[in-house]
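Here the complex is missing one protein chain, while the rest keep their positions.
Coming up: chain A.
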Amino acid sequence: MSTASTVPATAGDVKENHGSLHIGDLEVNFFDSVDEHSGLPPIVLVHGTGGSTRSHFGFLFPMLAAKQRVVAVDLATPQGPPDEGQIRMAEQVQAVIEKVLPDRPVTLAGYSLGAVVAATAAGTRPDLVGGLILMAGWLKTDAQQKLRNDVWRALRQSDVEALRRYQAFCAFSAPLLAMLSDGEIEALVSSFRTDDVMAAQMEINRHVDLTDVAPKIACPTLIVAGTDDLMTPFRQSKRLFGAIADARYTEVTSGHAMVVERPAELVHLIAAFNANPNQYPAGAILPARRP
């Protein structure tokens, strides 16, 4: 979870193309695995706060790209009022879809802030999105989240080292952190960023509100919540489940960092939904997975 660099997201056998486009003075980078493999809809991935395609989707991008085309957007952080952040970022996603995958249904999958952006993109341009996956998203920033945001902001002013520790504490589930050695904890702590881009995205997080846009989402939607998520508690995902008409809901046993804690389970959920979005009807809570 370190950098927002535009190093290619993958290696192995995925031959992704890197491209970019401009919206105003923002440069938006994206990656495209190109190879269709099958008749499945392409998947468009949108990363979360402080992340990038590489840092959040180093696993999901290449592993999903083994079976279907994957495009991932590296969000550019807009200047301007933070309450317009979600829509400015959604425009970037819409522009990438129109450029790279015009005139075909895509499955749009967002994680954390990326879920907010994806939901906004799907609600404002329903014609672009055939299926929507919201991982660790939220409907409207609530008092618990604002309190955490306050602490984040205060620590950034007073003690950046403490801020990194606080981020690790908040991002990962208690059971995962409990298993790590001291060295592994320190490696995790040092990977967190505290720069101005991160701070700007935290301001956007304070102002998220999908209340109006959620009812406009028309496509089949899968909501994925982390049982142990402190940053976007699962109850927030349940609010999305209530607000989006054609939604189904499932939980993974994870903290907010589900892309790190349960990446294979996310591949399963995303791939299965992409192959058959209506395997479970609107309103369904997916049956528990008991491997």
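Here is the rule we use: contacts are C-beta pairs under 8 Å (C-beta built on N, C-alpha and C of every residue); 3 or more make two chains touch, one makes a residue touch a chain; residues count from 1.
Throughout what follows, contacts and distances are computed from a predicted model.
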Exercise. If you look up the hidden chain in UniProt, what protein name do you find among "sulfate adenylyltransferase", "Monooxygenase", "Molybdopterin synthase catalytic subunit" or "ABC transporter domain-containing protein"?
Worked result: "Monooxygenase"
Problem set entry | Listed residues A:L147, A:A264 or A:I285, member touching the removed chain | A:A264
Problem set entry | Given A:P41, A:G58 or A:P220, the one touching the chain that is not displayed | A:G58
Seminar exercise, completed: The one of A:L180, A:A245 or A:A272 in touch with the missing chain is A:A272
Exercise. In the full complex, which residues of chain A touch the absent chain?
Worked result: 10-14, 58-59, 62-63, 66, 175, 253, 262-265, 267-268, 271-272, 289-291
